[in-house]
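Once you've had a glance at the structure underneath, I'll fire off some questions.
Removed: one protein chain of the complex. Kept in place: all other protein chains.
Labels A, B and C are assigned to the chains in the order they are written; within every chain, residues are numbered from 1.
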Amino acid sequence: MTDPRLEIIDRRLSTIDHIIAVCSGKGGVGKSVVASTLSLLLARRGLEVGLLDLDFTCPATHLILGVGDATPEEERGIVPPSFHGVEYMSLIYYTGERPTPLRGGDITNAIIEILSVTRWGRLSHLVVDMPPGLGDATLDLMRLIPRMEFLIVTTPSRIAFQTVRRLIELLREADRVILGVLENMVLESSGRIRGEVEAMGLKYLGFIPFDPKLEEALGDAEALLQTDFATSLNAAVSSLLPD
Amino acid sequence: MTDPRLEIIDRRLSTIDHIIAVCSGKGGVGKSVVASTLSLLLARRGLEVGLLDLDFTCPATHLILGVGDATPEEERGIVPPSFHGVEYMSLIYYTGERPTPLRGGDITNAIIEILSVTRWGRLSHLVVDMPPGLGDATLDLMRLIPRMEFLIVTTPSRIAFQTVRRLIELLREADRVILGVLENMVLESSGRIRGEVEAMGLKYLGFIPFDPKLEEALGDAEALLQTDFATSLNAAVSSLLPD
Amino acid sequence: MHEWALAEGVVAAVSRIAEEQGLKRVTEVIVRIGELQQVDREILIFAIDQLRPPIMRDAKIIIEEAPAKLRCRVCGHSWRFDPKGLEEEVSEAIHFVPEVAHAYLRCPSCGSPDFEVVEGRGIWLASVKGLRGDD
Partner (left out) sequence: MHEWALAEGVVAAVSRIAEEQGLKRVTEVIVRIGELQQVDREILIFAIDQLRPPIMRDAKIIIEEAPAKLRCRVCGHSWRFDPKGLEEEVSEAIHFVPEVAHAYLRCPSCGSPDFEVVEGRGIWLASVKGLRGDD
């Protein structure tokens, strides 16, 4: 038996120039705020951008962006609605805030379903918010979208960086494009993570200080763009973006 | 075909009085530092205690406790070595720091294998460090160990608490024992999480301030026990512990 | 009607298989659709018809429906699930991403959301028959 969905994923993604997975392996390092804010920053630069939340069992981007009530249109596939200029896709449209426990095989199936039926517009960037862990979602994206580019988020903590190290090894072994490593929630900058990243021959994208005002801005895209967090993120990732 | 491993899990765990899963759904809220420090605190009270790290793809407890080189003995099963008075089991013995991507089905199998062959001593408490997400590990523990008691960790962030809410709903629906909710990494105490937790009819165990000195203590069990983090944790969970 | 997207997948898969097997023309295609996802049969057939490439011109399209069979991982209970009684919103959600069933359905025997969809999930290409160049 052949899965017809697998045949059309490439075609569905063919309107997109860059597909960037915001990932870490580690949880709680800021992947979701980075992914959400990055999409907003790209949209503000006038780029066509999409955001796909693949953290199915603990989605957060809808809370961060404060997405409204719109739901996807069904039109020869599923057309994601736009919020603040970002084409936005999440399982949240179909689950609301209900607990949705999913085993690995379910995650794989849901990823394939979404990738095969979502009709993105012409996008310069699709940002993908990844769940923590080195599990089904990571392996499926590596398998299904070989051209995926990885933006890795860490904190200064050794615990976080140890997991990041494992992710980097996994991606490198598979010859994947690593855009660089972003250090988030920095209390005092020490240069240690920069040193480690550069010693691995990777690009250190910069650091984002811990921003005590970030929490209040969550849920309001305009406020989010005004935070120090957004300013630092913008500076850190500017090397990745077209002017 | 029958899986003989499933027949002996109950028997293996029959020497243990309380099995406590430290969980959240959300990543990066401090599950691993809480689970590790809790085991040390229990051991310091003279209790027999074990710690099982089930965050297989991103394990952290070995880094937090600074576990040494000892490996399990093979003696009619696997006998976990003791570190700082804590019987400690982790996949790390068998993987080292190698990236170990596991799909959901692999996680299930590894959990069953470990539960069926590990020979814990007589323990008053086995603390289980859970991975984030509502996935295979959570579902398997609910299925395999119905008497599991859940200690839920959140941060003050709305994003974290939204995921915690989903986990609580899942556990309640299944009539599981929820010991309470612990609020970690508190910058300014606001009472909001306490209010939400108590409104759900659950026990608010207390809060742990953000402790900027915690990071330096990681890897050194003695130093960890001296942190403000440990002091606050001890106070917060004392209601759960025998005097 | 995201059945069009699924039809596109079917046509793409048939074309690839026909090429791989050196078929000159495809005579029969069997597609299995799962009851759980409630794929609209008429729309699917219509969409496949519209999208047919020349090689599939005369192919007979057979749609088989697989019943939704679920099995609980906790208590082992198996049951056939009939999505007809669901609220429209829920049914719509499962239509798009069948896995969200885990947010809505529970084992009728023990109440667990930890069930597996043994059969009848989505859409599958069960068989492609055709004539080789030399037939």
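Going forward, a residue touches a chain if its C-beta (ideal position, glycine included) is under 8 Å from a C-beta of that chain, and two chains touch if they have at least 3 such contacts.
Every value quoted in this text rests on a predicted model; they were computed, and no experiment measured them.
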Among the chains in view, which touch the chain not shown?
A, B
If I consider the whole complex, including the chain that's not displayed, which of B:L91, B:L126 or B:A230 touches that chain?
B:L91
Thinking of the whole complex, not just what is shown, which of B:C58, B:A110 or B:V128 touches the missing chain?
B:A110
Among B:A35, B:L102, B:L167 or B:I208, which one is in touch with the chain left out?
B:L102
Positions on chain A where the hidden chain makes contact
139, 142-143, 170, 173-174
Considering the whole complex, not just the chains shown, which residues of chain B touch the missing one?
1-8, 11, 56, 72, 74-78, 91, 93-96, 98-103, 105-107, 109-110, 113-114, 116-117, 119
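The rule is short, and it goes like this: only the chains that are shown with their structure count from here on.
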Measuring from the mean C-alpha position of chain B to the mean C-alpha position of chain C, what distance in angstrom results?
41
Averaging C-alpha coordinates per chain, one finds the centres of chain A and chain B separated by a number of Å equal to 28
At least two other chains touched by the same residue of chain A: list those residues.
98-103, 105-107
Among all residues of chain C, which ones touch two or more of the remaining chains?
113-114
